[in-house]
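Removed from the display is one protein chain of the complex; every other protein chain stays in position.
Chains here go by letter, A, B and C, matching the order in which they are written, and residues are numbered from 1 within each.
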Amino acid sequence: MLRRFAALPAWARYSAAAALGILVLSFVQALEPGGLERLTSENASGAMLRWSVPILLAGLGGLFAERAGVVNIGLEGMMVLGTWAGAYGYLHGGPWMAVLVGLLGGAVGGLLHAIATVTFKVDHIVSGVAINILAPGLVRFLSQYAFAGASGGSITQSPVIHGLPLVTVPFLAGGDLFGWKTPDILGSITGWNIFFLSDITAFMRGFAVNVSIFTLLTLAMVPAAAWLIWKTRFGLRLRIAGEHPVAGESLGVNIYWQKYKGTVISGALAGLGGAFIAMELTGFYREGQVQGRGFIGLAALIFGNWRPGGVLIAAFLFGYPFGTALRDLDGRSTHALLLLIVVGLAAIAVVSFRRAKRVDAILAGGMAAGFLVWYLLTETAPDWLPNALPFATVLIVLVFASQRLRMPVADGRIYVRGEEL
Amino acid sequence: MGAAIELTGISKRFPGVVANDRVSLTVEEGEIHAICGENGAGKSTLMKILYGMLMADEGRMVVGGKEVRFRSPSDAIDLGIGMVHQHFMLADQFTVLENVILGDEPTRSLGRIDFKKARAHLDEVSKSYGLTLEADELVENLSVGERQRVEIIKVLYRGAKILILDEPTAVLVPQEVEDLFRNLRELKKSGATILFIDHKLQEILAIADTITVLRQGRTVATVKPKDVTAADLAELMVGSELPTPTKVGSTVTDRVAVEVRGVTVLDADERPVVDDVSFEVHHGEILGIAGVEGNGQAELVDALVGTRTVSRGQVLLKGEDATNWNVRRRREAGLAYVPQDRQREGLLLVAPLWENVALGHQTRPPFVKGIWFDRKGARARTEEVRRDFDVRTPNIEVTAHSLSGGNQQKLVVGREMASEPEIFIAAHPTRGIDVGAQAQVWEDLRQARAAGMATVLVSADLEEIIGMSDTIVVMLRGKIVARLDPDTVTPRDLGSYMTGAHLPKEAG
Amino acid sequence: GDDDAATTTAAPTTAATTTTAATTTSAGETTTTAPAVVVPDFCLEIPGAAEAVADGTGVTVGLTFDLLGRGDQSFNDAAACGADWARFYFGVGINEITPTDEAARATDLQLQAENSPIVIGNGFSFEAAFPAVCENNPDVNFAITDTSMLNFGATPPAPYCDNARGMVFAEHEGSYLVGVAAALKSETGKIGFIGGVSGIGLIEKFEAGFIAGAKSINPDIEVVSEYVSAFPDFAGFASPDRGKEIALAMYGEGADVVYAAAGLTGSGMFAGAKEYSEANDVHVWGIGVDSDQYLTVGEELQPYVLTSMIKRVDVAVFYAIYDHLTGNFTAGPSTYDLAAGGVGYSTSGGFIDDITDQIDAAIAQIVSGEVVVPTDPTTIP
Partner (left out) sequence: MSLGRRIVMALAAPVLAIGFAVLLSSIVLVISGSDPFQAYKDMIGNATRLEIVVDMLNRGTPLFISGIAAAIGFRMNLFNIGVEGQYQLAAFFAAVVGAHIFLPSVLHVAAIVLVAMVVGAAWSGLAGWLKVRRGINEVIATIMLNAIALSGILAWLTVEWRDGPLTPNSGTKRIAESGWLPDLNSWLEVFTREITGGRELSAVLLFAIVAGIVYHVFLNRTRAGYDLRVSGYNAGAARAGGVRSDRMIITAMIYSGAMAGLVGLVDILSRYHRFDADFFSGLGFAGIAVALIGRNKAFGMAIGALLFAFMDVSSPILQITKSATREIVTILQGTILLASVVAYAAVSRYRQRDEARVAAALLAEKGVA
C-alpha cells in the first residue's frame, strides 16, 4: 500500500497526507472529554503557520547547504544574525528593507561558514558551533551602537519594528479584491459543520486569513526550492557537490563555488527566518529570541529527508504543538495531543510488527501504552510539554526511521580539489 | 595526418614526489594508444594533466595542432577531450541522464534543464555507438559494466573525439572486457582517438595500435604491439626482469591451523556473498585464494578476521570454534591480518608510525605494561619494523600520512609479521609496492611458512598466487569453484576458472 | 570631589543622550559650565523628590541591572530613572553594570561593592547572589528590588544581612486598579490576564488583584488567565512572540481588554491588539505593566494601551539612595504599596479619563483599609 502511495504524484501525496493528518486530529479532539473543535480550527492552523515559518526557513536553509555537502549547524547563529539585521534594516528603511538586510545578515554568517569550511577546510560542525557562539556576542556588541541610543533600544533589544502587511486571500477566505468583498468559500463550508469536511476547510482557512505576505512568500519558497533543486542547472550542480564532488569537478563544475553558493543561500534563508521572528512574531530584535529554532530547523531537514516538501511537513509538525499550546487557554488542546502521539506510536508499532521488526514493535507499542496511560490519568497537560514535545517527536521518529533517511552522500566531508576519495 | 596530441616535456611534482618527469607523448589521430606502467608510474597524473584536472609544472601540450593551456576540465572538454577515470565518477543518487548531462546541461529560460532535449541527445549518442542505457534509472541500480558504459557515454555525449580511459578493465570480468574492446574498436572506426591505460599486458597487446611505457614518471619507450612480447613490455615497465615468486619445497604439516566449515556470509540484502565455503589451512601451508575482485574474497577474509558476522557455518582456529570470537580474541590467539585497503583498514594516517605499529597488537607486549600503553616498547618495535622491512622514513615520529603508499604497505606488512603470527590472513599484501619490497615480502612469507605459519593469501596477482601457494582455491560468486595444484596450473587456466569458463572440477 | 562629578555627568548614559541631545556636549570636552544633568523624559516625577535634600557629590551608586540592561522600556528603565533622578537632585555618580549571564551576577555585584558604597540590584534574579555578597561587604549598603531579602529557611523568616534592603511592591493593589479599569471598559464582559511566569509566587499577586478589581465592578465578569511559561522556565518574561499569540487567542475568544503582567512579553500583547482590531474592525485594549507603556510601545501601538499598572521601582531606588546619603538606610523588607505611592496607574492617552473617578475611589478604599486586595487568585470566589 505504501508503495502505491509513493507512486502518486507529489501534490496528491501531500494532499492525502494533510487530509489524513486532519482526520486524525478530528478524531483526537472528538475523543477529548467534553469535546474540542479548536485543533482543526483556522486559529490552530494560523498559529501553526506563524510558528512554522522560521523553522521552515531554517530547514530550507539547511537544505541548500547540505545539498552542496556542507553541514550547517551554524543555522542558529545565522538566524541570530538575521534577527538583528532584520531589525536594523527595518529601522533604516522599513519592512522590505528589513527582509533584505535580514537576508544579508544571515548570508554573511553563511559566507563565514563557507570561508571556514570550504576555503580553510575547517570541520563543518566545528565551524558551525563556532558561529553559533560568535553570533550572539556579535549582535550584542553591535546593538550597543545600533540600538542602545534609540528610544526603546538597548544592548539586548531594538526599538519596535513591524511586519509586512497582512492579507486575506480573496474568494477562499473572503478577502477584498479592488475594494470588492469576495465570497468566503472556505468560511461558508466550515459553517455547514460537516464532520471532517468542515474541519478541513476551517483548517485551510487559517492559511488564507490574515496571513503575512512574508508567510506567503516563505510558503512559495517550498515549491520554488524543489523546482530549483531538481529541475534546474543550478540545482543539478549544487547537488553534485553533495553527492560526488569529484565527479562534478571532472566535468568542469567548480565545486568550491557550488559549496559557497549553497552555504551563502543557506545563511540567507536562515537570516530571513531570523528577520521573520523579529518582524512578524516579536515586533523587535531581542537577545535570545531565536530560542533554538535553528536547531529545530536542522532537525526538520533531517526529518524531512533533505527534501523541501519533507522540510515543510516537519516544520508544520514542530509549529503545530507550539501554536496550539499557546492558544490553549485551558490546557486541554495540549492534552489531546498526547492522544495524537499514542495514535502515531501505535501506527508505528503495527507497521513494525507487520514488517517483522519485533524490537521496534515492542518499543513503539510500549511507548504508546505509556503515553496512553498518561493521557487517561490526566486532564490537562503540563506547561513544559509543548516545549519538549517536538524534540521528543523527532527523536522517536528517528529511532524508528533513521535507517530510511538518506542524506547526501558527501555531506559533511571536507572537499579538497584534486584529492580523490 | 598529424598527431592528435603532442605532449612534450611535461613535468608534475607533488610534495616529495615527481609524478611526471619531462614526459613526452605523441598520439596519432584515430589510433588506440595504450599507456602502461607500474603503480605510481605517473600514468593517471599525465592523463589528468591532459584533461585539465591538474596543471603541469612545465611542458607543452599541443592538441589538434594548437598549443593549449587547460585551466579546468571544461577547457579540455571544449577541445573534444573526454576522460573516463580510474575510479567511477558517478553520483549514485543521480539518474543516468543527470550524470551524463552534468556540466553540459541543455537549458531553457531561467536555467531550467531541457530534459527532453537531453534525453533525445542521449538516445542518439547511445544508439549510434550501440551502448544501450536506461536514461532514468538511478546509477545506484546499475552493474559495474553498465556504469562503465555511462562513463563512456558521458564522454561521447560531449562529442569527444579524444577519449582517455584510465584502467577501464580493472573492474571488468573478461566478458565485459570483450564488450568494451568491441566498443572501442567501433569508436576508432568512427574516427575517435583513444588513450588507454592498462596494467594487463595481454589486453594491451590485444587492442593497442601503439604502446607507451612509463617508469617512475618518465617515458621509457614507445613501441608497436607487433614488435614486442609481454615479457618485453614487463621488462620495460619495471626496468628489470620481473621477480617471480617461487617457493622451495613443502613445509606443510598435518596440524590444522584454520578450518572453515560451510561458512555463509550474507550482505545487507540478505543475499549470500560467501556461500557455503569450506577449507582447511595447515601450519606451514599457504592457501591461495584466487578470484576476480568482488566474488566474495573480501567478505571471506572479513569473516576469518572477525569483522563480519558469519550467518551459517563455523570458523575454527587451532582447533577451537572461533566463529563468535571478536577480532581481538582472534588476534590474541595468534592471528595477523593485512587488509586489502591499507588506508581504510590498516593505518591511522594522522598518528605517528609507532602508534600505527601497535595497532592490532596493543594488548600484548611490547606494547603494553599492565594497564599502561608502553611507548618505549612500541617505539623499539617500530624501529625494528622499519629496519627489517625497509620502511623508508626519516624517523618514526612522522605520521603515516607522510609515507608513500609502498612504504605504508611495508609498514603494515611489517607490523603484522613482526608479531610472529601463527595464522596470517593477507589480502593483496604486495599491492602497490616496489619490486624489491615485493621480493622481500615473499621472502618473509616463505620464512614464516617454514617456521609453521599458516597463511591465507588473497591476491589478484596470479603469478603471486601460483608462485607462493601450496594450495589454490578459486572463488566465483561466493562459492569455491575449484581447488587447484599450483605446480600444474597455469595463469591462463586459473583465469578461466576465475571467470567461470571452466566447469568446477571439485565442488567447494 | 569636583572632578568626579564632572566625569560622571560628562558621560551621560545613552538613554539620556537621545532625549536631550541639545543640552549635552560631547564627552570629554572642557566646557566652562558643567553640563546639565538630564533625566530621560519618559521618567516620572518622584513624589516628594523636590523636598528631599542630600549631597551626593563624590558618591557613586552601583546600579546593577538585570540581564536586559538599560533600555528595556520597563523594569530596568524604571530603576535607571530612580538613579538618574538621584543624580539630578543629589549629584551622585552612577556605575552601571549589566551582567551577561547568571554566573556573572555574583561577581558583578561584588565588583560594584568594591567601587560603590551603595549597590542596587534590580530584580529578583539577584536574590541568590545577594546573601553572600552583602555578608562579605558589611560596609556597603545593598538594595534589591522585587524581593524581600528574607531568609525563609529561618523561622521566623529573617533578613539575610543587616545592610541589605529588600524592596517589594504591592502589585496586587496596583493590579486591582487596572482590573477596575478593565471591567469598566469591557463591553463583552470578558477580559484576559497574561502572566509571565507561573509558580514563582510573584505574578499570581498581579492576577489576584486584577481579578478582584474587575469583580468589584462587575461580579459576573469572566476573566481568562494564561501564563506564558512556568517556573523554572523564565522565558515567559521575555517572549513577545508568545505574548502576541496568547493575546490573539484571548481576543479571539471574546475578551476585549487584556492585562499582561509579563515584562517584555506584554509588547506582544499590544501588537496582538492592533492586529486583531484591524483584522476584525473592532477595538480591543491592552493594559501595560511596570512602567507607563503608552510612552514606550511606539506610536502605532499607543491607541491600544488603555492604561498601565505602574510599579514605582524608580521611587524605591531613589529613596534607597536618599536614605543612604542621609544616613537613614534601613535594612530588611520595605514595602511600597498604594498608600506609599509605590504602585499606581497611568492615564497617558486619555483613554480612561472618563473613569478615573471610579479608580480613584478604589484607591481610597484600599488606602483606608476598607478593601483588602487578595494576593492569591485561588482564594477569589
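Here is the rule we go by: a contact is a pair of C-beta atoms (placed from the backbone, for glycine too) under 8 Å apart; a residue touches a chain by one contact, two chains touch by 3 or more.
Predicted model only: the values in this text are computed from it and were never measured.
A.B. asks: Among the chains present in the display, which ones are touched by the chain that isn't there?
C.D. replies: A, B, C
A.B. asks: Could you tell which one of A:A116, A:A270, A:I313 or A:A364 touches the chain left off the display?
C.D. replies: Within the whole complex, the residue contacting the unshown chain is A:A116.
A.B. asks: Looking at the whole complex, which of B:G52, B:G346 or B:G414 touches the chain that is not displayed?
C.D. replies: B:G346
A.B. asks: Sort through A:A30, A:M97, A:I125 or A:I189 and give me the one touching the missing partner chain.
C.D. replies: The single option touching the absent chain is A:I125.
A.B. asks: Touching the absent chain in the whole complex: find that residue among C:V133, C:A271 or C:A320.
C.D. replies: Considering all chains, including the one not shown, the answer is C:V133.
A.B. asks: What chain A residues would touch the chain not displayed?
C.D. replies: Where chain A meets the chain not shown: residues 73, 112, 115-116, 120-123, 125-127, 129-138, 140-141, 144-145, 155, 292, 295, 298-299, 302, 382-385, 387-388, 391-392, 394-395, 398-399, 402-403.
A.B. asks: What residues on chain B make contact with the chain left out of this view?
C.D. replies: Within chain B, the residues touching the omitted chain are 15-17, 216, 305, 307, 326-332, 337, 339, 344-351, 355, 358-360, 362-363, 367-368, 371-373, 375, 392-394, 397-399, 401-404, 434.
A.B. asks: Residues on chain C that touch the omitted chain in the whole complex?
C.D. replies: 11, 95-108, 110-111, 113-115, 124-125, 127-129, 132-133, 135-137, 146-147, 152-153, 197, 199-202, 230-234
Methods note: only the chains that are shown with their structure count from here on.
A.B. asks: Mean of the CA atoms for each chain, then the mean for all of them together: which chain is nearest?
C.D. replies: So the chain nearest the centre of the shown protein is A.
A.B. asks: What is the chain whose Cα centre is as far as it gets from that of chain C?
C.D. replies: Ranked by distance of C-alpha centres from chain C, the top chain is B.
A.B. asks: Taking the mean of the CA coordinates per chain, how far is chain A from chain C in Å?
C.D. replies: Each chain's C-alpha centroid was found; their separation is 37 Å.
A.B. asks: So what's the Cα centroid distance for chain A and chain B, whole Å?
C.D. replies: Using C-alpha averages as centres, the distance is 46 Å.
A.B. asks: Could you pull out which chain C residues touch chain A in their complex?
C.D. replies: The contact residues of chain C facing chain A are 14, 17-19, 67-73, 76, 98, 100, 198, 224, 226-227, 229-230, 233, 235, 238-242, 244-246, 248-250, 252-253, 264, 267-268, 271, 275, 278-279, 296-298, 300-301.
A.B. asks: Please name which positions on chain A make contact with chain B in the complex.
C.D. replies: For chain A paired with chain B, touching residues are 231-234, 236-237, 239-240, 243-244, 246-254, 406, 408-409, 418, 420.
A.B. asks: What does chain A use to touch chain C in their complex?
C.D. replies: These residues of chain A touch chain C: 43, 47, 50-51, 140, 147-157, 159-160, 162, 166, 168, 209-210, 277, 281-284, 286-289, 291, 323, 326-329, 382-384, 387.
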